[in-house]
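The complex appears here without one of its protein chains, the remainder shown in place.
To keep things simple, chains are lettered A, B and C as they appear, and every chain counts its residues starting from 1.
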Amino acid sequence: GQESTDDPAPGQAGGKPTVCLVMKSLANEYFQQMQDGAVKHVQERNDLTLESTGTQNETDVDGQVALVESCITKLARAIVIAPADSKALVQVVAKAVKADIKVVNIDVKLDDGALQQAGVDVPFVGPDNRDGARQSGKVLADLLGRGGKVVILEGNPGADNATQRKNGFNDAVAEGGLTLLDSKTAHWETDEANQVFASMLTAHPDIQGVLASNDSMALGAIKVIQERRANVKVASFDNIPAVKEHVQSGVMVATLDQYGSKQAADGIDYAMKMIAGETVTGWQKTEIKLITKDNIGS
Amino acid sequence: MAVLEVSGLTKRYPGVTALDGVDLEVRPGEVHVLIGENGAGKSTMVRCLSGIERPDAGTMRLHGRPYRPDTAADGLKAGVRVVHQELALLPNLSVAENLFLHHLPRRAGVVDRAALDRSARNLLAEVGLELSPRTPVERLGIAQMQLVEIAKALSGQCQLLIMDEPTATLTPKETGRLFEILRRLTANGVAVIYISHHLEEIFEIGDRVTVLRNGQHVVTREIAGLTTAELVRFMVGRDLAHEYPPVRARERGEELLRVTDLQVTPATPPLSLTVHAGEVVGVAGLVNSGRTEAMRAIFGADRPAAGRVEVRGRPVRSRHPRAAVRAGLSFLTEDRKAQGLVLDLPIAANMSLASLPAVSRFGLLSRSAENRAATRLAEKLRVASQGVRQHVRALSGGNQQKVVLGRWLAADTDLLIVDEPTRGIDVGARYEIHQLLLDLADAGKGLLVVSSDLPELLGICDRIIVFSRNAIAGEVERADFDAERVLNLAYSGYLKGVSV
Amino acid sequence: MTAVTAPRVAGGRWASQVLGEAGIGVALAALVAFFLAFAPYFGTSQNVRDIMTQITINTILAVGMTFVILVGGIDLSVGSVIALCAVVAGTAMTDSGLPTALAVPFAILISVLIGAATGFVNGFVTERWVVPSFIVTLGMLYVARGAAQQYTGAATIYNLPPGLTRFGTATFAGLPAVFVVAMLLVAVAWFVLSRTVFGRLIYATGNNEEAVRLSGHRTSLIKVACFVIGGACVGIAAIIYMARLGVASPILGQGYELNAIAAVVIGGASLAGGRGSVIGTLLGACLLGVLSNGLNLMGVSDFQRTMVTGAVIIVAVVLDAYRRRLSVRLS
Partner (left out) sequence: MTAVTAPRVAGGRWASQVLGEAGIGVALAALVAFFLAFAPYFGTSQNVRDIMTQITINTILAVGMTFVILVGGIDLSVGSVIALCAVVAGTAMTDSGLPTALAVPFAILISVLIGAATGFVNGFVTERWVVPSFIVTLGMLYVARGAAQQYTGAATIYNLPPGLTRFGTATFAGLPAVFVVAMLLVAVAWFVLSRTVFGRLIYATGNNEEAVRLSGHRTSLIKVACFVIGGACVGIAAIIYMARLGVASPILGQGYELNAIAAVVIGGASLAGGRGSVIGTLLGACLLGVLSNGLNLMGVSDFQRTMVTGAVIIVAVVLDAYRRRLSVRLS
């Protein structure tokens, strides 16, 4: 999904400005959707050339730095970036800003302190992960009632969205008066979540709910629940197609759609505004939507 | 005062006492010969003296001072230099670096290449190797490697020089050269421990001899006044009537192997030879005369550049050993460790490797059949071991050689190519191996025997093909056997313009 | 026995035998004892079944890896190849339009074939051009991963046939069915390696290839066959993965290669080839599985768990090396 620049005019292909979309691993379904949405949107707009790339895996920080460097070398007019790390990308983003390239941050917010230290200000277009997790968790809390016993499956330790979702779940736990029995990482992975949750359930047979930081991990946990015919409900995050059946069947009481496909498109819109001379700063929140049995359709 | 006094030296390995309270005294300026059957404990003694192995009991004194080396470094520091039975060279490194590995000439940690080359050239000249010091060792033939090994031991100061079968792969010329060097060293007071299975060498170079049997000290004697027969009796505990088995007249049968215009490389001359059923054909030549390369090419171990190999009139088309084996060829390699043995498998598995169909059915191995076959062979070859499931790694050098030979006996092919078959084998066992080869010939098999031991070839062959400078310089029939004649042919290729 | 030299038979032969065969078993036993004492619920039958299920995939991969390592090779591509097998076979199951009874066997066949094919490529390139398998399979790691992603466009495949996923949770004589499959594979591999001519040639080739070649065997063929076997095992593991988790995604399997290799090496195999056993591999996989499960149960924090895992791996091989030398001395 990229149009290459045949025209060597710097940053302008056929008179259209070149915008780089730099993603995390496209092997992740979520980012794939994001990219597809962006490509479609750009076709509709038809006033820019999009070059989109992603890293080999989600933690490939310096791979992503190299991608941004290539964008700078290619003299792109703007860069829309979903950073693999909220701090490690700041230095190269600052380099881009200083090269007079407009930068829009999507998906995970670059760290404010780090941005400040680097002396740059980059607008953020993205969802409120914490609030989303809180909403998802609240559905579970309402269902279980006060004192309901739950566990959290966390994403990669240190990853920003993982931290925020965990915080959001914790908010829901506190607000709903739930009892948190355990909270562990399964590194976003189905297989690991399956193993980790199996042990959790062995150690705490009275678990009533799981707060999973993404759907892949939720799938691993649901397997255990089905296998042991346990009465455990899951609240999750991402809304990938694979969880639909589980939402319908009622095992998964909630997941959260953050409209990834729209996020990059929005980011591109802002980037174009900035190219046109507008000043954009701060957090432009994007839409999130709680998905439950009631609104998932069939 | 003795250079070395050893008393009560004992070394046990799992299941075996390799040295059992052995005493040894070596005087300055003498060549002290150590002999014994395969597995008698000679190399174990060497390993203890050089610091590679720690003895379980006993004491060693060097120049009257207690000597307890923990590592090879300690041995070297004490002035003990060793040529081990197995080559210990670094194939990727140059000859010069190998020679001086123990102490590379350096200036501030940096290798002084000029000095290295200079010293290396001197050493090489001393042992008669005409090689560039920068040649990587992996390019050398096994005999050249052996000479490098010897040269290595001669570099630097030494009080006690130990040589464990240094001449096993050498021809008389190099051996003679080595003896000159040894005489020069002993004249300067250096003591030498010399191990060999070649009894004639012992009489030529040795002053005193110590005989080991089953890890025990049998006798120590002045060599002057000893006879070969006495020596053999000390070694094997019985009399050996003859050095070589009697040669019976045999019918020369059908032609088994015909090699026509075989070129090992595009640059080497074409070779042609034939071997008939019931015939023992020797292959003589000087070190690096190209015998091993020719045999490898015949067997398909290396791809020949040109030429035809026919077995029983049918061409062997493929250039893989598999085709050769299927056509009925066997090949005993000269380098048992690199090309022969599977060190971490038992004796039985090594012996069955070329005859697996015989000990299996539908691809399933029958261990009992394998063990039976191996036991039979091991008895025939008198392999000293703790049984056929013992790993080959723990065997003595000579016994390892017997195991590889056993593999090809088990394969029972029509034609055997054996390259240095008795390398490192004791006199008693050598007689048996010769007998075995002749028995095979009696049974109608053809044999191609490569050996650097000319008396051996003269003793058992019907015909000797002589290699010189990668070409066949001539053939000698049994009726015309004469050492001088063979040697003249062997030198012919190197003496340009001189008529033979 | 060919007693030319009377061998002095030493005692302790039996002790050495037991210790030698047990291999890493001692470390495993110690670990189990520790967790029985300190990890709650560790010994419950539910948890034992969990462990069995959890080690299944790594065991299957490690069995295949044993063949590769025995001939002196290594296969870094298994983590990617399992993803490739899974997405292709998963798509075949969900999209082929065949009835489940046909679609599943068909998918299994495809998975095993793809695994075997990548194994063949790995082995062939390694042998034909005499390059290190480390680097060839590293290349394959990337190729297979990219191919898996390209094939599904990063999408996770779900709604797999219920027949398959039921098998993933089924039990057989009280044991998880997938575990039984792994044990069958272990048994077959053990038989092949220790009782057949092919197995003998594998050990011999890993030990001294030149000697085997000169004995008239096609060592290249043997080595390529081992890579193919390794690949086929990956194909089987891919099916088990889907049966167990009900999904297949192109990012699955990252790092599986290191786990499989670790199991083989902890099980006593030599990376230089020629030494190792499938029983050792099984014990190695058990050790890793028990460790991870026990630490999870003890509620050790993620970071500490990572550290402890590393430390136990090191201590286990050190203990094993110690024990091995001890058993040699005893014999």
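In the analysis below, a residue touches a chain if its C-beta (ideal position, glycine included) is under 8 Å from a C-beta of that chain, and two chains touch if they have at least 3 such contacts.
Note that this is a predicted model, so its numbers are computed, not measured.
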Selected residue (touches chain absent from view) among A:Val65, A:Ala141 or A:Ile291: A:Val65
Chain not shown: contacting residue from B:Leu101, B:Ala115, B:Leu185 or B:Leu436: B:Leu101
Given B:Val6, B:Leu62 or B:Val82, the one touching the chain that is not displayed: B:Val82
Contact footprint on subunit C, counting only the chain that is left out: 76, 125, 129-132, 134-136, 138-147, 149-150, 258, 261-262, 265-266, 270-272, 302-314, 317-318, 320-322, 325
Subunit B residues that touch the omitted chain in the full complex: 50, 52, 71-73, 75-77, 82, 84, 88-93, 97, 101-102, 104, 106, 109-111, 125, 128-132, 135, 139, 141, 143-144, 147, 171, 173-174, 177, 286-289, 469-470, 494-495
Residues in subunit A touching the chain absent from view: 1-2, 4-5, 8, 25-27, 51, 53-57, 59-63, 65-67, 69-70, 72-75, 85-88, 90-92, 95, 111, 113-114, 117-118, 156-159
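Keep this in mind: only the chains that are shown with their structure count from here on.
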Centre distance in Å when subunit A and subunit B are each reduced to the mean of their C-alpha atoms: 71
Subunit A and subunit C: spacing of chain centres that average the CA atoms, whole Å: 34
Shared interface positions of subunit C, touching two or more other chains: none
Residue list for subunit A, restricted to those that touch at least two other chains: none
